[in-house]
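A quick write-up on the structure given underneath.
For this depiction, one protein chain was excluded, whereas all remaining protein chains were kept in their positions.
The block that comes next holds chain A.
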């Protein structure tokens, strides 16, 4: 079994109002030992609709979705905490929704690792006349 640091404070929320939790999102009340969330999105905007299927999994083919940022502390940090008031009190929380591997927690978390990759591609049939020069590729 895991143990949450006993020095973590108690979170107390009187009223929690959320409309929706969609697309692999989590709404959690209570302590969590570990959260690992990842979301990969590819948004393709096409001038002309093209419903042909991809030959291979686009997430497998593009190196973009294989990138893993590495986080390493510059030096080890020892944190000493003193809780004069052992509770975090929030009267009211109001928000619309949680989406795309988002996580909302009321409680303590030992470790959370979140990763999001979003890529947008705009596809035109011809050079758009209205686009600024920056958007044009000479080839």
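Methods note: a contact is a pair of C-beta atoms (placed from the backbone, for glycine too) under 8 Å apart; a residue touches a chain by one contact, two chains touch by 3 or more; residues count from 1.
Rule of thumb we're sticking to: contacts and distances are computed from a predicted model.
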From "Sarcosine oxidase subunit delta", "Putative spore germination protein GerPD", "NADH-quinone oxidoreductase" or "Cytochrome c biogenesis protein ResB", the hidden chain's UniProt protein name: "Putative spore germination protein GerPD"
Residues belonging to chain A that touch the chain removed from view: 5, 7-9, 11, 13, 25, 31, 35, 37-39, 41, 44, 54, 56, 58, 61-64, 67-69, 71, 75-85, 87-128, 131, 134-135, 137
